[in-house]
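One protein chain is absent from this view; the other protein chains keep their places.
Chain IDs A, B and C follow the sequence of writing; residue 1 opens each chain.
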Amino acid sequence: VSSEIKENLKRRFTTNRIETLVDGIFAISMTLLVLNLQVPQIPSPVTNIAIIQYLFSLIPKFYVYGLSFILLAVFWRINHQEFHRIKKSDNTLIWINVVWLMFVALVPFSTSLVGEYGEFQSAELFFHFNMFFIGIIAFFNWHYAVNHNLSSIKWSKKSYNQSRNIYLGLPSLSALAMGLTFISPSWSSMAYLGIYLFKKLGKTEKIE
Amino acid sequence: VSSEIKENLKRRFTTNRIETLVDGIFAISMTLLVLNLQVPQIPSPVTNIAIIQYLFSLIPKFYVYGLSFILLAVFWRINHQEFHRIKKSDNTLIWINVVWLMFVALVPFSTSLVGEYGEFQSAELFFHFNMFFIGIIAFFNWHYAVNHNLSSIKWSKKSYNQSRNIYLGLPSLSALAMGLTFISPSWSSMAYLGIYLFKKLGKTEKIE
Amino acid sequence: VSSEIKENLKRRFTTNRIETLVDGIFAISMTLLVLNLQVPQIPSPVTNIAIIQYLFSLIPKFYVYGLSFILLAVFWRINHQEFHRIKKSDNTLIWINVVWLMFVALVPFSTSLVGEYGEFQSAELFFHFNMFFIGIIAFFNWHYAVNHNLSSIKWSKKSYNQSRNIYLGLPSLSALAMGLTFISPSWSSMAYLGIYLFKKLGKTEKIE
Partner (left out) sequence: VSSEIKENLKRRFTTNRIETLVDGIFAISMTLLVLNLQVPQIPSPVTNIAIIQYLFSLIPKFYVYGLSFILLAVFWRINHQEFHRIKKSDNTLIWINVVWLMFVALVPFSTSLVGEYGEFQSAELFFHFNMFFIGIIAFFNWHYAVNHNLSSIKWSKKSYNQSRNIYLGLPSLSALAMGLTFISPSWSSMAYLGIYLFKKLGKTEKIE
């Protein structure tokens, strides 16, 4: 038993610090999304009606706030599950994480852009590309950890495939969303509703 | 004894990462409240009197700063007590937490809105709705954890009822505040003084 | 030995979460100080000379940035030393901490104010009052913990007095700074150089 505790403690030390940076950057990025929502200087005379009208005009911005918040939470959750099983890290893994975090920290900007110009394809494409890179780098992160023996469990063929599908599913949704911008930029982010399907997949594989 | 330590360590691992995100988003949201307070460009000639007058004109903003800070601290404290007793988490619990955090991270915006337009009912209602959702989701969070066997202690009928009262008490105060906006928007947030009563309740049940 | 470890683990659980909030709010407040420094829109034609002149005009703001950063670090350090010895917390201690953090999170605003209007007594007084409250609440925090048996060590009369002197020293410096504003607002913050003396005191008492 004692050696098991020791093992646990050791594992904590080795990946602990990366997780702290990851958690910090996610928490801050998610909270900075709110800066996208600005209280206006309503010209006098200020009335209840004017404030309500303004709040209604913010609906697209509330929508992207919620969308980005949920998407970042999904990525954080996936990272959470992954690091649960990673027993050590190496230089490459850390650098994959750093580049990944660079795109995570960019989300408040993409969200602002799409909150302001969501009806334009260029803005939506920028947002979807941002999410695509977060998704694909998360995949490479997992792929690298699994294939370089940094993971603490044996992967069955089945659970390997299921995890791969989840990891590739997210950037696929971003790619789908990019495609949808050619039809309707404003509705393109509906593609991310597909996450609901992946959640289901995630449940079959019992991850605590 | 050893198995108890192991149990402790295991518990830490399983809920540890959610707590980190929760703590991060609370800390950042609470600190971003200060961005509500802006240093003005006082037109020249700047005088001590002008600065003092400006600081006095900020009093409503200092008030909402303090109010939001305290309310977020109350919600954080409740979460603190709750997670003390939660031995494991599942997918649903995590998603309840994410939606909860989405409303927590929105508080700096609501606070700004009410700091700028606190004498208007619409602004105050938005603030109270924000707090109401934080309160009611915290209740569902607790309710779900208790009823899905994720909590580490046996709940007596009495302590269950006391906790439920605390959890339902906070959104009730928000509902009361919403009602008060029909009488006086500016004074409606006085409803939250009722927290003092719930604190008393909280003390009868000995929570470390 | 085992029971000692258990004790250690238990202690971590009980005060761990407050420390996380404290560390978060300190880290964010200290980093938000930088928002006080804004990159200007220099009117064209932009020249090296214009940028250099602008950077020199920022010197008072760099000064308050450094001062506030150091002061917050001092308060954080004191809290660090203190929580090292606190074995448990109670409701009152948590609420003293919350009010304390409210004043900590206010520092970026005070710093901005004094960075903009540092030659005016009113602005400096606001800053010194802010620091005074942080100092005096930290004292009450310590005083409460020691007198309510929440501390893990026995305090000798001598070490008790030394700690009390350190805790009362910081708000005394703020009071001195307030007095100095009547002579020269811009130089009043020199009073905080007195921290160097308290550091010396801190070294006689072997902590950590």
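Observations
The rule is short, and it goes like this: a residue touches a chain if its C-beta (ideal position, glycine included) is under 8 Å from a C-beta of that chain, and two chains touch if they have at least 3 such contacts.
This structure is a prediction, so every number in the text was calculated from the model and none was measured.
Looking at the complex as a whole, the chain kept out of the display touches A, C.
Among A:34, A:51, A:67 or A:113, only A:113 touches the chain that is left out of the view. Remark: the omitted chain is touched by one listed residue; of A:29, A:79, A:151 or A:188 this is A:29.
Listed here are the chain C residues that touch the chain not shown: 1-2, 4-5, 8-9, 19-20, 23-24, 26-28, 30-35, 37, 39, 42, 46-48, 51-52, 55, 65-66, 69-70, 73, 76-77, 80, 84, 199, 202-203, 208. Contacts to the hidden chain, counted on chain A, fall at residues 2-3, 5-6, 9, 13-14, 17, 20-21, 24-25, 27-29, 32, 35, 88, 91, 94, 98, 101-102, 105-106, 108-109, 112-113, 115-117, 120-123, 126.
To be clear about the criterion, only the chains that are shown with their structure count from here on.
Listed by label, the chains touching chain A and chain B alike form an empty list. In this assembly, the C-alpha centroid of chain B lies 25 Å from the C-alpha centroid of chain C. Touching of two or more other chains is recorded for no residue of chain A.
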